[in-house]
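Partial view: only certain chains, each at its native spot in the assembly.
The chains carry the letters A, B and C, assigned in the order they are written, with residues numbered from 1 in each.
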């Protein structure tokens, strides 16, 4: 079975994220088992519930939410990286975090890496 | 394309702000952020000049189409420069040459300058921001 | 052991492409994507083109076209979905960004 784990390090307002999203969606459409997406560094900004991108700009966060819903794609954010960027704060379940994302530690990255046949970083 | 003498006679007074664009247009938001600054200065009737150097010169190249990447193509707004009285647009010739780019821009009245002319044009501004 | 190299940065602005080339093995493949598409006109490309046959060079069509970059025949024009396929026909992926 082809299994894939993806690491995202670019924020939602970076156009580089569109490439990553297109890649992950293409993998899902091709029937690849994407076992999880791990958001690290500025990638965690995707989980900030308060981000407001102009409506005529690319809506990266909505796109991740759609993939999560449609394919039960696990989206993990790194809590340490999130706290540094004003997202995760103290409570694990709070209104600052977009519900499509799971707050995880770097241990989750170990889990994904050891399970996946391929690891791709964007 | 244009000599320093012409430039000097065209705008003898010192402009308040020069913005140096140094990044390619689509992968980062630097170009858009610089454009927003330029337009607000123009809206407040402050004289602003745009400089394109390094990978920043890619922002000026013709036949680009950001919509192919699924993004809103802010480069189209460059056509509003005339309306906003942003008239001094300078591009670094060596930056074009090293990237094998022709002087084929998507807006008019871009002045292609040598490094020395580019530096002298920068010098005619009171403040400089670089994106 | 073959590697798929994803090139996302302009070699005119950063050193990443040069670093990739220094470890590039025969049987590896390269994909120029995002600002990596600009590298088609960089002098480092000449040495890479000479290795075609041993190294496979690809470029994302839409990424090049959006940037008004003319594609050369030594380079394969592909889509993002092809990158997914290349991911599994190589043993690993390194992203140079």
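By definition in this document, a contact is a pair of C-beta atoms (placed from the backbone, for glycine too) under 8 Å apart; a residue touches a chain by one contact, two chains touch by 3 or more.
Being a predicted model, the structure only gives us computed values, none of them experimental.
Trainee: Each kind of chain is drawn once; how many of each are in the full complex?
Mentor: A x2, B x2, C x2
Heads up, the rule we're going with is that only the chains that are shown with their structure count from here on.
Trainee: Per-chain Cα mean versus the mean over all protein Cα atoms: which chain has them closest together?
Mentor: The most central chain here turns out to be C.
Trainee: Where the CA atoms of chain A average out and where those of chain B average out, how many Å apart are those spots?
Mentor: The computed centroid separation for chain A versus chain B comes out at 35 Å.
Trainee: Do you know which chain C residues sit against two or more other chains?
Mentor: Touching at least two other chains: 8, 34, 63.
Trainee: If a residue has to touch 2 or more other chains to count, which residues of chain A qualify?
Mentor: As it turns out, chain A has residues touching two or more other chains at 15-16, 22.
Trainee: Can you tell me which positions in chain C touch chain A when the two form their complex?
Mentor: Those in contact with chain A are residues 6, 8, 33-34, 63, 79-81, 83-85, 87-88, 92-93, 95, 97.
Trainee: Using the touch rule from the top, collect the residues of chain C that touch chain B in their complex.
Mentor: Checking each residue of chain C against chain B gives 8-10, 12-13, 34-35, 38, 41, 62-63, 65-68.
Trainee: For the complex, which residues does chain B have touching chain C?
Mentor: 23-24, 26-27, 54-55, 58, 61-69, 98-101
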